[in-house]
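Missing here is one protein chain; the remaining ones are kept as they sit in the complex.
After this line comes chain A, so read on.
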Amino acid sequence: MKMATFCCRISTVARHAKALGNTTRLLTTSSHRCAQQLTVRDALNAALDEELTRDETVLLMGEEVAQYDGAYKVSKGLLAKHGEKRIIDTPITEMGFAGIAVGAAMAGLRPICEFMTFNFSMQAIDQVINSAAKTFYMSAGRVPVPIVFRGPNGAAAGVGAQHSQCFGSWYSQVPGLKVISPYSAEDCKGLLKSAIRDPNPVVFLENELMYGISMDMSDEAMSKDFLLPIGKAKIERQGKHITLVAHSKSVGTCLEAANELAGKGIECEVINLRTLRPLDEETIIKSVIKTNHLVTVEGGWPQCGIGSEIVARVMESAAFNYLDAPVLRVTGADVPMPYAKSLEDLALPQVKNILTAVRKSLNIK
């Protein structure tokens, strides 16, 4: 089964990148000091390369990461540069190699364990949660597990139900894990480097549809010392009328919606969560106290989603008393992902869903 879909996975990459090419400008961050652009894929590759160079204990392990240069080419060139001791192809046996990677981390190495997609991490989820996340606590601090689990997460395009799920809320529920869901090329570089240096297990959720997107990189972000703090959100766009909170690709959808609404006099504040655990609720709460309206946006399912958690946190916080309308959630539809394009589009949050929610929250037509 897996090998049958494998070829599809590879061949879809270029197609998605091309299809998304015309939306690149909308997805870029708008910093004026940016000197150059990098694709999300190359930003991830640079982060891996720099950290492999910096620390001998860092290694990359996973399916097709070495000779094939990565199923999605994120590890392109790393085998040639760092050698087979550190860039290691595994069999297609997630539970086995994830367990081996966790064991290596317990014994003091810093493995990066690539899941070809996070859908396959379910085969290994016991090792991620029971072995990686809980051991530092169970050992009362005696056995740290410095590992990064990374790979594409969430819906790709046209790959059906078993390959189109967001695991953000699953992993973010687990104490002991840090969970990162980056949006931009800068996010990917700075946060992946921080994740690799972190002494805790980190789940790093990339997005296949973003890999081919070119985005601005500041001079600072191009530096090998560029780190972004885990657990801090970024305000991508300032606004005063309503707060949009999102993670991963949905941040781009929010920025598109914000552009459209700006033309109608509505200024959205767009928060890019960057990290799902620990969740930066302070940034959300401050924003809601300012705007009095909140819409959450994510690609994952609604039940027990990231939006649900944010709603609960706002209810428990000082921001509740500042709300002028109920918090609204825009999420993936509550269905397994269909294959047909028209149905798939309907199952994922689009700009129009955000516009509808904003209008409802602000009580305008």
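Going forward, a contact is a pair of C-beta atoms (placed from the backbone, for glycine too) under 8 Å apart; a residue touches a chain by one contact, two chains touch by 3 or more; residues count from 1.
As a working rule, contacts and distances are computed from a predicted model.
Enquirer: Not counting the visible chains, the remaining one has a UniProt entry; which protein name from "NEDD8-activating enzyme E1 regulatory subunit", "Cytoplasmic tRNA 2-thiolation protein 1", "Pyruvate dehydrogenase E1 component subunit alpha" or "Phosphatidylinositol glycan anchor biosynthesis class Q" does it give?
Expert: From the listed options "NEDD8-activating enzyme E1 regulatory subunit", "Cytoplasmic tRNA 2-thiolation protein 1", "Pyruvate dehydrogenase E1 component subunit alpha" or "Phosphatidylinositol glycan anchor biosynthesis class Q", the omitted chain resolves to "Pyruvate dehydrogenase E1 component subunit alpha".
Enquirer: Please pick, from A:Ala43, A:Leu60, A:Ile87 or A:Val102, the residue that touches the omitted chain in the full complex.
Expert: The one listed residue touching the chain not shown is A:Val102.
Enquirer: Where the complex has a chain not shown, which of A:Ser75, A:Ser121, A:Thr135 or A:Asn153 is the residue touching it?
Expert: A:Thr135
Enquirer: In the complete complex, which positions of chain A touch the hidden chain?
Expert: Counting over the whole complex, chain A touches the hidden chain at residues 59, 85, 90-91, 93, 95-109, 126-127, 130-131, 135-144, 175-176, 178, 199-200, 229, 231, 278, 316.
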